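One protein chain is absent from this view; the other protein chains keep their places.
Let's turn to chain A:
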Amino acid sequence: MTVVAQVLVFAGVAVVVVSALAMLRARTLLTRLHLLAPVTTLGAPLVGIGLAVANGWSLGSGAILLTVVLLAVTGPVLQSAAGRVEAQRRGAIDEDLPS
């Protein structure tokens, strides 16, 4: 494990852990979803890049990077979908709008 990889991985882990603990303190779903965003868009790429740096150029590194890219792309989709359901439940948006 190189120093650079170690720093990247532990920075990503710190982002995930701090976000998860902050979600425990949040009271509403929308706030929790807001705090969830850094996990997939910042923490996961940091861990993935750190692992790729440690492994060097290989097929395994490509799979790791593909995994974290998928996380970064699908995370906001899920969060916006859940936020929409919560907004509909609160009556903040029209339920008849196409989803």
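Please note the rule applied: a residue touches a chain if its C-beta (ideal position, glycine included) is under 8 Å from a C-beta of that chain, and two chains touch if they have at least 3 such contacts; residues count from 1.
Rule of thumb we're sticking to: contacts and distances are computed from a predicted model.
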The chain that is not shown, which UniProt protein name from "MoxR-like ATPase", "Sugar ABC transporter substrate-binding protein", "Multiple resistance and pH regulation protein F" or "Sulfurtransferase" does it carry? "Multiple resistance and pH regulation protein F"
Could you pull out which residues of chain A are in touch with the chain that's been left out? 1, 6, 9-10, 12-13, 16-17, 20-21, 23-24, 29, 32-33, 36, 39-40, 43-44, 47-48, 51, 54-55, 58-60, 63-64, 66-67, 70-71, 74-75, 77-79, 81-82, 84-86, 88-89, 99
